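Heads up, the thing below is written out as structure tokens.
As you look at this complex, bear in mind that one protein chain is not there, while each of the others sits in place.
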Amino acid sequence: MTEKATTSGANRIGLTRDEMARRAALDIPDGAYVNLGIGIPEQVAGYVPEGREVIYHTENGLLGMGPSPGLGEGEPELINAGKRRVTALAGASFFHHADSFAMIRGGHIDLCVLGALQVSKHGDLANWSTGAPDAIPAVGGAMDLVAGVRTIYVITQHCTRAGEPKLVESCTYPLTGPAVVDRIYTDLAVIDVIPEGFQLVELAPGVEFSYVAERTGAELIPIRQESLGGEE
Amino acid sequence: MTEKATTSGANRIGLTRDEMARRAALDIPDGAYVNLGIGIPEQVAGYVPEGREVIYHTENGLLGMGPSPGLGEGEPELINAGKRRVTALAGASFFHHADSFAMIRGGHIDLCVLGALQVSKHGDLANWSTGAPDAIPAVGGAMDLVAGVRTIYVITQHCTRAGEPKLVESCTYPLTGPAVVDRIYTDLAVIDVIPEGFQLVELAPGVEFSYVAERTGAELIPIRQESLGGEE
Amino acid sequence: MINKRIETTGEAVADIFDGAIVMVGGFGEAGSPIELIHALIDHGANDLTVVNNNTGSGEVGLAALIKAGRVSKMICSYPRTANSTVFPELYRSGRTALELVPQGTLAERIRAGGAGIPAFYTPTSVGTPLADGKEQRTIEGRSYVLEYGLTADFALIKCRAADHHGNLVYNKTARNFSPIMAMAAKTTIVQAADVVAPGEIDPECVVTPGIFVSLVVAVDEPAHESELVARGVSYP
Partner (left out) sequence: MINKRIETTGEAVADIFDGAIVMVGGFGEAGSPIELIHALIDHGANDLTVVNNNTGSGEVGLAALIKAGRVSKMICSYPRTANSTVFPELYRSGRTALELVPQGTLAERIRAGGAGIPAFYTPTSVGTPLADGKEQRTIEGRSYVLEYGLTADFALIKCRAADHHGNLVYNKTARNFSPIMAMAAKTTIVQAADVVAPGEIDPECVVTPGIFVSLVVAVDEPAHESELVARGVSYP
């Protein structure tokens, strides 16, 4: 954990951003109502496996959000929470902001995929502010999503650009919500948050346990049901 | 006040129910949003003076309520709060119950006309329960209306069938709301509730001040700006 | 393909369990899901807590469910109906409990339950017996009572049209409590006069988005309670 390693660059290992989104998409159940955060999470919609139908919610008032209409297409008044143009599928509905957040806060959204600055081993999420004194604080709907949605997935690079772990003992950045994250998809691994801490679920192809553990700011619990060879 | 007098029967004086409704209708301003309670208040809608347009709200989800469709006409799913069939005028809108009571509680309805069991000189209204131990308690929307609507008019017979005053020092029946009534239209008079108590505004034709005062369970303050002759 | 349609009212209510809290849409007969209620009577679930503005009329629909002895508690604003002696008898005999809630507070509690708001303050009922025992608070000089959100295990509601995703539109004042009950129940069961394909309901006009709906059953020609009562029908 003292070693500063970057997961980008020439000697890159692990998943690309697209591959992370694709991996997370595998875990979205058929028929789920899903909200996707801004950034990599938005790309999850493109990778839902064949044969599954997922209904996307965007907190600015649309259920049944469809894909981007393509560059230069679409309408300025049909956008997602990231303020990008989207489409509406058959069976869509529009509603106002209080109804939209009633869906979120009321526990009606099954799953939300968010980005992160830090996730603690207790599932605390920090994704809205670095706490820098000169930054303009901006929270959007993130705190509502983590407080209301039943299952919270996080997609994030395993480390910051400076090589610092983003999975930590406890968050140093201001929290979005305490004990809210269920699962984390990084470029290096899929990790569950369980009462004991970070539980490895799956390593990215070509990535070894020790490599991930060294880049994780709290204990990484190995996969229990199988031998991991010399990695422990 | 000890004299038990009935205002109905052969020696009837004062206004009929229709005339009371007509009198109250005179005071409804042009363009007002108005909710009418069940009973005599419902009849007010029939007497809005020429040249005024009033928009009626019924708490079961309709703004722009029109007159009764006539006996045997109408639809079972287009009804008012009294569960009688009504019509919807051009410019009407339908909405759900939470939105309907947001209009009421949020102070958006200008005026409400209700019936009464008792009104105290402080403007306390009792109109939902006689407190009888064998009665099934039922409140409906009355408490919401008096808590939320800016101006509350009451239409009521001046006395009960047994000749007891309905305008009283303090209500003996359970309250619908404290200090909520602005004006009372009875068969005998129009009376405002002011900080000092019951302020006579107008006597019904042929009715003398003393006759009303005797049938009022608290002091009736005479009209100040004109002599009332021998009535005091 | 998402398709919430189910074939019969019997299948639709099959999971309702003894002791469940069941919200039933409708204000008087407008919006009352009579066919679903009759299926619930046939199903046999007992010891129910029912949330409805009223207590039904005659001996059909909600009144029939109460008459069958299935309702141990009613939560409502106006349990008196000209055409029904069913509830008064059970209430007076102590066999059915009553929680009386002002109509707007009832609506707001249901909406709060569906919106994840556990409690809120309201001016309604302050200074009346219905505020007795409730926590009060003064905010900017006015008194308010604390009321709690209301949720349910099931909601039974009626609408004009539903699509396969469960998007709903209603008919006139039959809308009333149904959209908020659909929000507040874990499982929302809908009877629709028309069931249509996704896309056939204008997304700008959807009143209840499908996320709040679990099951949709077609009831093409729903009965009108007042007509059944006028004909003296008693269910079953």
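Some points to look at:
Here the chain labels run A, B and C in written order, and each chain numbers its own residues starting at 1.
Criterion: a residue touches a chain if its C-beta (ideal position, glycine included) is under 8 Å from a C-beta of that chain, and two chains touch if they have at least 3 such contacts.
Predicted, not measured: the structure shown is a model, and the values here were computed from it.
One chain is not displayed; in the complete assembly it touches the shown chains A, B, C.
Of the options A:Leu26, A:Ala98 or A:Ile194, the residue whose C-beta touches the omitted chain is A:Ala98. For the chain left out of this panel, the touching residue among C:Ala112, C:Leu130, C:Leu156 or C:Val190 is C:Ala112. Among C:Thr122, C:Asn167, C:Thr187 or C:Thr208, only C:Thr122 touches the chain that is left out of the view.
The omitted chain makes contact with chain B at the following residues, 31, 33, 53, 55, 57, 63-64, 88-95, 98-99, 101-109, 147-148.
One chain is missing from the display, and on chain C it is touched by residues 108, 112, 115-123, 137, 139-140, 142, 144, 148, 169-170, 172, 202, 204-205, 207. In the full complex, the hidden chain is touched by chain A at residues 58-62, 75-80, 83, 88, 94-98, 100-101, 104-105, 124, 129, 134, 136-144, 147-148, 174-178.
Following the convention adopted for this analysis, only the chains that are shown with their structure count from here on.
In summary, no chain was found to touch both chain B and chain C. We define each chain's centre as the mean of its Cα atoms; on that basis chain B and chain C are separated by 30 Å.
For this pair, chain A with chain C, the centres built from the Cα atoms lie 37 Å apart.
For chain A, no residue reaches two or more other chains under the stated contact definition. Touching two or more other chains at once are residues 111 of chain C.
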